[in-house]
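As you look at this complex, bear in mind that one protein chain is not there, while each of the others sits in place.
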Amino acid sequence: MRTVVLILVIFFFAPVVQARMTAETIVKDAFDYWRGEASVSTTIMTIHRPDWERSMTIEAWTRGDADSLFVITHPAKDKGNGTLKISNGMWMYNPKVNRVIKLPPSMMSQGWQGSDFSNNDLAKTDSLIKDYVHTLADTTLHQGKTVYGITSMPKMDAPVIWGMIKLKIREDHILLSETFFDEDLQPVKTMTAWDLKMTGDKLFPMKWKMQKSDAADEYTQLVYEKIEFKNHLNNRIFTRTHLKNPGF
Amino acid sequence: MLVRLAWRNIWRNPRRTLVILLAVIIGVWSMIFLGAILRGMEAEMLRNAMSNLTGSLQIHHRAYRDDPVVENSMADRDKLDRVLGISLGQGAHWTRRVRVMAVASNARHSGGVTLVGIEPEKEARISFIGSAMTAGRYLESGDKNQILVGRAFLATFNTKIGHKLILMSQDIHKEMASKAFRIVGVFSAESEAVEKQFVFVPLSQAAGMLKMGESISEISILLPDLDMTGTQETHMALKLTAAIADDTYCVETWQQLLPMMKAYLEMSGFFLYVWYGVVFVAMGFGIVNTTLMAIFERMREFGLMKALGMRPLQVVKGVVAEAFFLLVLGISVGNILGFLSVAAIARNGIDLSVLAAGAQMWGIPRKLYPEIWVQDLVVAGLVVLVLGVLVSVYPAVKAARFTPTQAMMKN
Partner (left out) sequence: MSMELKMAWRNIWRNPRRTGLTISAVAFASLILVFMLSFQFGCYETMINTSVKISTGHLQVQAKGYLEDKKMRQVIRDPDQVATRLDTVKGIDAYTFRANGFALVSSDQRTYGVVVTGIDPLGEAHVSTIQSLVRTGRYLTANDAYAALIGAPLAKNLKVDINDEVTLLGQGRDGSIAAAVLTIKGIFDSGMDAMDRNVIMMDLQGFQDIFSMGKTVHEIIIIADALGDVSRVQQDIRDQLSGKREDTDLAVLDWMDILPGLLQGIQMDLVSGIIMYIILIIVVAFSIFNTFLMAIFERTREFGVMMAIGTRPSRMATLVMIESVCMTLVGIVAGIIIGSLLTLYFQQHGIYIAGTEDILKQYGIPDRLYPRLSLISASAGPLVVFLITFVSSVFPALKIRKLNPVEAMNHV
């Protein structure tokens, strides 16, 4: 009898544990794949609003889970504007002002450069790994590849605003979409990625879009002009000096 | 002799006496009643202001008031404990707080708030928050990530009890600190601004989030009695400053913390006494008029007294003494009426919530309980008595001037 129960328990719970393990791995792998050990990229960001649209070119460096540097290179008006993020701190630089300013908490939830990506989205991109518990919700087939649907619920005391995140990750670690929900589980915004291309030895989506759920004509689109994954980047890149003077 | 004569004279014509009495009574009653309402309003405003996280006294780091950041906090918790334990008398309460500007956000909303870390049990004895919960529950000693928000905040952030709120602020090392809290209770306050401004969390959690260790932003002290003049607070501030003997800490009274309140109280007290004067003048015309008429009615009597050899000064004294008795009687009855009417309203208070937004702007409470001050009674009584006696001199002098012939000619 006892063995039967034990077997039943194993039978019922093992898949759950396993699914979670798998989901955790899938997300972690996708995240690592997305960021690489380190990357250097050029992106065109287009912010679309009902009454205007604006584009800029951004040079970006990322390293590991926590460090990043973004510098605008075009248009001329915004050229040299940059944002540096090291672990939990964030700084901005503006050439017109010629001063590095540490972002206070009040700015963290504002959109970065007026886009639909908030400073928080940028500063906390690794929070998806740290702060959520992932479960595999479904598995579908898309263009001959398996796509994992993953539901990520925030951990008990995690300092994150979302009530739930849903991810679609392809079996080759490519993140296809990420939808953010509030605590009532209503969608707030969705990020989608498409246009997969080989960059170096890696397949990577060249186009990204963050779309507000309740306003069809408000979105921000990122188009990668080039992206290069590296094994490591110099510490010197992620400094305030470099933020001020990125060398172009 | 004079006194007894005057007393008897008053009651010779009870109808006339009652009429004058009525004027005095109404006047005195109105002064007491108005005074009680005004004082009730003042006391309620002061109590509200104090309970709105001010208290009777506060202790801060010297630079905190000008620059309220976590760096300007007080580290020596033991010393403050010791000093407060010794210096504060019976019945006084005190509590520690961490208070810092922060940003609260959820999935759709984000905005600036004041994050207040409190010691739930001690705080409840000092500020409004202990008895302001409209839904959910108050903080308890074992709480960790629980947070209290205002009713208006709940509406603006479109959230509810049980939902999460992320708070962000700069910690003591100027690093970004953030922490998730769960709304456990909703409070209401006198004003919407307060409901939107403050969120309350356990002290240890705020300190932990901001890496403050044992440091605190402020100590708020509530003395047992309400002193609208602020004298006891000033004494206590001096005593505490001396006991702390460290000029990085700064003890301030509510008068220093709320200079507007102080100015307002002074002005409204002054205004009340001006109004007493105005009411007296209105009443004074009636007193003079009625007394004068009484004098003319009694012209024969005065003439007779003069003929019998009474000196003019004695006549004046007699008439003034009559007025004095009437006034004393009127003041007494007026006081009794005042007490009764104030007591009648004081039971339920006066509801001012109709004008809520205006009341908020002017810091006037929504509910008003009249309060009688001995000082106002004395002033009202003295104003009526002294001025009343003074104005009765005029009819008295008139009476003293009647010549016997003039008096006999009447009729």
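The chains carry the letters A and B, assigned in the order they are written, with residues numbered from 1 in each.
Here, a contact is a pair of C-beta atoms (placed from the backbone, for glycine too) under 8 Å apart; a residue touches a chain by one contact, two chains touch by 3 or more.
Fair warning: this is a prediction, and the values are worked out from it, not measured in the lab.
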Touching residue (missing chain; options B:P14, B:G112 or B:P224): B:G112
Contacting the left-out chain in the complete assembly, out of B:A282, B:L313 or B:A344: B:A282
Residues of chain A (touch criterion as defined above) contacting the omitted chain: 47, 49, 51-52, 54, 56, 77-78, 81, 92, 94, 96-99, 101-102, 104, 106-107, 110-111, 113-115
For chain B, residues in touch with the removed chain: 15-16, 19-20, 22-23, 26-27, 30, 33-34, 37, 66-67, 112, 259-260, 263-264, 266-267, 270, 275, 278-279, 281-283, 285-290, 292-294, 296-297, 352, 355-362, 364, 411
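Everything below uses one rule, namely that only the chains that are shown with their structure count from here on.
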Chain centre separation in whole Å, for chain B relative to chain A (CA means): 57
Residues of chain A defined as touching chain B within the complex: 88-90, 102-106, 108-109, 123, 154, 157-163, 180-183, 188
Complex contacts: residues of chain B adjacent to chain A: 102-103, 105-108, 110, 112, 144-145, 159, 163-164, 166, 168-170, 174-176, 178-180
